[in-house]
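As you look at this complex, bear in mind that one protein chain is not there, while each of the others sits in place.
Right, subunit A next:
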Amino acid sequence: MIHSLFLVNASGDIFLEKHWKSVVSRSVCDYFFEAQERATEPENVPPVIPTPHHYLINVLRHRIYFVAVIQSEVPPLFVIEFLHRVVDTFQDYFGVCTEAAIKDNVVVVYELLEEMLDNGFPLATESNILKELIKPPTILRTVVNTITGSTNVGEQLPTGQLSVVPWRRTGVKYTNNEAYFDVVEEIDAIIDKSGSTITAEIQGVIDACVKLTGMPDLTLSFMNPRLLDDVSFHPCVRFKRWEAERILSFIPPDGNFRLLSYHVSSQNLVAIPVYVKHNITFREGSSQGRFELTLGPKQTMGKAVESVLVTSQLPRGVLNTNLTPSQGTYTFDPVTKLLSWDVGKINPQKLPSLKGSMCLQAGASKPDENPTINIQFKIQQMAISGLKVNRLDMYGEKYKPFKGIKYMTKAGKFQVRT
């Protein structure tokens, strides 16, 4: 199982280490540093690195490498998932997961890590349970603790730990009972030169924020549940009920959680909400290149496309650009060759465009590679797959909760080849 954990910052310093079995010398990280050096980009470090006596499995989050050391045959996904859980927990506890935040809360971090893993076996990873065992630091509590000498460690065994619903603590009380659900869909797509779709898929999630008193039992039904044929559920969802009736039935965890994530890959169900007209050309022997880009909405069901941001990695030969945006602002970094155009909202009457010329290195041959255009956008109040929640009901408690559902569509990895 997981032997040790090292946290490495962007400059390559180990700023925290934790061992769950015997102590593994931090020199084992040298193998990681070697791999890091070989990688051209920080994110290109291979996730699994073999060393003579151990295996290093790492994830990069918030510019911190979480390097787990294992010695025997352990499922790597298990380790990676656990590391993600560690990151999520830190973020949950400290608001951000940065080197500074971890150092500021090093004792809590240590207590958390000890509580999450025993002898390399995960012990308590649910945020509900952890928070009962170790209370998250708040400014108020820190001040009070310092004055009164009280502690932020829970003295009692968390009740949820062993119940059939380990994700929910008992005795939850709220004055305002509310349950909010966000349906968020991300479109991943590759569009080729001519504008036709090579691949497109939707990664959807339903994130919930449930603040309900007691032990509520919720059911959520959809207008079109047949869309969901590839779904991953939070453990709270009763799978049998879903299989039989296509209804989500669950006792929710307290607070924020991801109820389910789903995947729609069938091409005809994926609408492409924006189109791009582009003309990026270089001529042989000329030190100028032409750059033209126009964006327009498409299949948006009348909703506005907002927060549009276009980025593109221009070829290395491009020295500078001289472009005029019809709206928004653009920047070009001559060092990284990254072009970034903050478009804002697309007005269907007056399509945003970015036109002008690019300066190339004099005398250099024309660049071989074609830049890929990356587009980010948001569309409020719409799930692009057409998924719609039908109704939400609550059983088991008497009060009437406030319910809310929000839809949003975003671009995931939305790429246009030129």
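Miscellaneous remarks
The working rule: contacts are C-beta pairs under 8 Å (C-beta built on N, C-alpha and C of every residue); 3 or more make two chains touch, one makes a residue touch a chain; residues count from 1.
By our rule, contacts and distances are computed from a predicted model.
For the chain of the complex excluded from view, the name given in UniProt is "AP complex subunit beta" [choices: "AP complex subunit beta", "Vacuolar protein sorting-associated protein 16 homolog", "ATP synthase subunit a" or "NADH-ubiquinone oxidoreductase chain 4L"].
Among A:Thr294, A:Ser307 or A:Asn370, only A:Asn370 touches the chain that is left out of the view.
Residue-wise, the contact with the chain that is not shown comes from A:Met1, picked out of A:Met1, A:Val308 or A:Met358.
One chain of the complex is left out; on subunit A, the residues touching it are 1, 14-23, 26, 39-41, 43-44, 46-48, 50, 53, 55, 57-60, 71-78, 80-82, 84, 100, 103-111, 114, 118-119, 121-123, 125-126, 142-143, 146, 149, 151-157, 161-162, 164, 166, 188, 190, 192, 198-199, 201, 203, 229-235, 239-240, 243, 258, 260-261, 263, 265, 313, 315-316, 368-370, 372, 374, 413, 415, 417.
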